[in-house]
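Missing here: one protein chain of the complex. Every other protein chain is in place.
The chains carry the letters A and B, assigned in the order they are written, with residues numbered from 1 in each.
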Amino acid sequence: MARQRTTKSIASRIELDYYRRTHPLRAWRARCAAAGFVVPLLVLASFVAGGDEEPASPGPLTAAHALATGRCEECHARWSGVEDANCAACHPRGRHHESQVFDPACASCHSEHGGAQTLARPADVHCTQCHADLTVRGRRQSLDFARHVDSFARHPEFAFRRERRADPGTVKLDHRKHLELSMPTLGRTMACADCHRPDETGRRMRPIEYERDCRSCHELSLEGELAGRRATHGSTMSRLRDELRGFATERVLDPLAARDGSAAPPLLPDGRTREQAIADGSVTRWIERAVADAFDFVTRVRCAECHELARDADGTPSGVAAPAIPARWMAHAEFDHEAHAPAGAPVSDGACAGCHAGVQASTRSADVLLPGIESCSECHGVTARADCVLCHGYHPPRAAASRATRAR
Amino acid sequence: MRIGRDHLPWIAGGAFVFGLSTGGYVVASGDPIEPWSGGSPMGLAFGIAAMACMLLAAALTLRKRLRNWRLGGTSHWLAGHVWASVLALPLVLYHAGFRGGGALTTTLMVLLAVSWGSGVLGLALQHILPRLMTEQVPRETIFEQIDHVAGLLREEARALVEAVAGPIEAAPAAAGGAAAGGAAAGAAAAGAAAAPAKEARPGSAPLKEFFLQQAWPWLAAKRPARAAFDQPSTADVQRAHVKRLVPAELHETVDDLFEVCEERRQIERQRRLHLWLHGWLFVHVPVSWALLSAALFHAVWALSF
Partner (left out) sequence: MTPDPAAPAPPPASPAPEPVALRLEQGDALALEELVALPLFEGLPKGRLKLNVGGVARRRLRKGEVICRQGDYGASAFFLERGAVEVFLESQVGRVEKSGGGRGLFRRLTSVLLPTRPAAPDEVGPRFIPVDAPVDLDRMHPVARIEAGELFGEMACLTNQPRAATVRAASDEVVVIEMLRSVLLELRNSPRHKERVLATYRARALDQHLQNVPFLAGLSREFVDRLRPRVKLLQFEPKQVIFKEGDPADGLFLVGMGFVKVAKSWAGGEFVLSYLPRGSCFGEMALLSDTPRSATCSALDHVDVVKIETEDFRAMLAEFPAIRERIEALARQRTEQNAAIERRAASADLEEFLAQGLLQAQNLLLLDLDKCTRCDECVRGCASAHGGVTRLIRDGLRFDHHLVATSCRSCRDPVCMPVCPVAAILRNPSSLEVVIKDWCIGCRKCAEACPYGNINMVDLADPGQARQEADPRAAPAKAKLRATTCDLCMSHGQPACVSSCPHDAAHRVDPLVFFRDRIELLDPEASSRVRGG
C-alpha cells in the first residue's frame, strides 16, 4: 500500500505546543536585540558621566576656537545654547546701530562646528533678515538707509552717485593735465601711482599730502628779489608774510659782498653802508616792498594755482580755503585696493582706469572719480563673491583692524 | 512582505513627504557660505521627522507583542514600518546636511546605513525566497519541528522496512526526543502496519542491508552528510538499483522508502533556506535597536547644548 499523504497525517506529526518552546534562533535574536538597545545607552552614558562630551560634537571647531575642543562649557550653557556672555569673554561686541529693532544672538549668525570655515563670514540671510525690509525701533520705516536690500543684485547705487554729489574739495585739480604732462624728471608722463599711494594695509589710498605728492612739482618757489627761496606750504597768511620777511631780511642784511667775492661790507648801490641803510629805514622799506611783492606773487601765482583764496573786504588774501578733500567716500563699506590689484603686478594706469573711468578726461576737481556699483557688478555676483560681509560689517570696526580679521 | 498594490497609500504619502522635504532642503541649504546645522530650525524639523519615522518603524514590535489588543492588521503595520524606514534615510541625510559630523553622529550614520541596508536586503529576500522554497521544498514542514519530523521520518522508514524484513536492531540515533513516542506516531503517519513482520519476506535481505548501510545512517544523522540521497537524480539511480535487487512485490516498499528519504532531504534543505530567509534579522534587529537608542540619546544630548 503506497504511502499516503493526507492533511491529517501531515498535521498529526506536529507537536501541538512547539511554538511555546523558544527555538535557539529566536532566543539569540532576542538577546542580541536587547543588547543592541542597551549597549549604546551604556556607552554613551559612560561618556556623559565621565564628563567627556566630545562625542556629542557635530563637527570640528574652527582653528581659532580649537583650544575649546572637549571643553564644551566654554561656550555652551546647558539647555540654553550658546549665550552671548560666553562669546563676549573674548570678543567685545558693540552695537550695530542704536535704532536696530532687535539684537540677534552671536550664535544665530556665527555657527561653529563646521570645520574649517570663516566664522566671521555669516550668510547674507542674517543681514537681510532686517535689511530686506528695514525698520527701526518703533517699527517705523528706516529713513536713513536703503529699505529693501536682500541681495547684491538689489543693492542700491552708491549714495554719492545716486545723489550726484560733487567733490567738495576746494583744491583745483585737473587730472587730465596731470596725466598728459610729460615729466622730464621721470622721463615719462605721470601715472596714478605717482600721487595716489596705498596705506600700510594696502586697502585704502592715503590722503593726498602736499609734501609727498605735490611738492615735487608744485614748490612754492619765489621769483624776483627773493628768487631761489621757497615758501613753506600750509602756513597761514601771517606766517607766510613772516617767512617772506625773513627771506627779505636775510637777503638785505646778508654780507652779500660775497657777490663779488670780497669780504668788504656790502654797499648799497648808492654807496651807503648797511648800518646807514638800516638807520634811515630804507632797509625796512625794501624789506616791506620785497615782502609785499613776494606775498603777492606767492598768493597770486603759487597758492591760487591750486587753492581758492579767501579775501578780506579789501581784497587781500586772508587765507586758503580748507581743502576739504574727503578722506572716505563710503563710510559704511570697506574696499580693499590690494585685493583688486593682482599681487606682484605693476600698478598701471590701465588697472586704475578699469574702475576709475573718466579720470583721463576729468578736468574739474568737482568730478567724483569713484566708480558706481555697476563697476563692481561686473565681477561681484558673477565670478566674485557678492555676500554682504565682503564689504560691510555688522560689528563696529576695531581701532586697528588687522589683516587677520579681514573677511576674506 | 511583497510590495503590492495595497501599499500605494503608504508609497504616495512617503513620496509626498519626500518631495516636500527635498524642496525644503534645497531652499534652506541654498546659501553656499553658511554651514548646514542640524540644530537650525529646518535641520531640527528634519531631525524630528526622521525620529518620528524611526519610532513608527519600531512600533511594529509593539503590535507584534500586543497581539490581543488587535490594533489593526499586522500587515498594515509592516507596510508602515517599511515605508517609514525608507523615508527615514533621506530625512536623516537632510537633517545632517550630508555630513558625518562628530563621533556620535558618524556612528549614527553607520548604524543607519547598516540597518537600512539590511532591511532592504531582507525585503528583497522576502520577494525571492518564499517562492523559491515553495518550488524547491514542496515537502516542507514547520521549521522548529524539522528535527522532530526528521525523527518521525526515520522511524517511519524503519517501520516500512521492518514490515517486510522483520525486526531491525539498528541503534536509535542520539537526537530526537520523540524516539519512543515517535515510533508509534511515525507508524501511524505511514499508515502501514505498526508491527514488524514476524519473519522476513523472501528477497528482502538486500533491502534490509541497503537500509542498514545507506538509508539508516543518512536518516539518523542530525545533519545528513553528502550522500546519494542528496540529489533527486542520484537517488533515482539508487532506487532503480535497489529495485533490481529485490522481487517485484517489494518495489512499493522501496518506493515508499525513497519517498521518505526525499522528504528528509527536502526538510533539510528547507532548514538552510529558512536560515537564509531569517538570518538577516540577526543583523537588522539588533542594529536597528542600537540605532534607535543611540538616536534617542543623541536627540536629548544634542538638544541640551
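Just so it is clear, a residue touches a chain if its C-beta (ideal position, glycine included) is under 8 Å from a C-beta of that chain, and two chains touch if they have at least 3 such contacts.
In this text, all values refer to a predicted model and were calculated from it rather than measured experimentally.
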| item | value |
| --- | --- |
| Contact with the hidden chain (one of B:Thr22, B:Ser75, B:Gln213 or B:Thr234) | B:Ser75 |
| Which residue of B:Pro138, B:Pro167 or B:Pro202 touches the chain not shown here | B:Pro138 |
| Residue numbers in chain B that touch the chain omitted from display | 1-2, 4, 6, 60, 64, 67-68, 70, 72-75, 77-78, 126, 129-131, 133-134, 138, 140-144, 181, 184-185, 188, 274, 277-278 |
| Chain A residues that touch the omitted chain in the full complex | 5-17, 19-20 |
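Just so we're on the same page, only the chains that are shown with their structure count from here on.
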| item | value |
| --- | --- |
| Touching residues on chain A, where the partner in the complex is chain B | 1-4, 9-10, 12-15, 18-19, 21, 23, 25, 28-29, 32-41, 44-45, 48, 54-60, 72, 76, 78-79, 81, 111, 113-115, 117, 121-125, 387 |
| In the complex, chain B residues that touch chain A | 31, 33-35, 37-40, 99, 101-105, 141-145, 148-149, 152, 160, 178, 185, 188-192, 252, 255-256, 259-260, 275, 278, 281-282, 285-290, 292-294, 297-298, 301-305 |
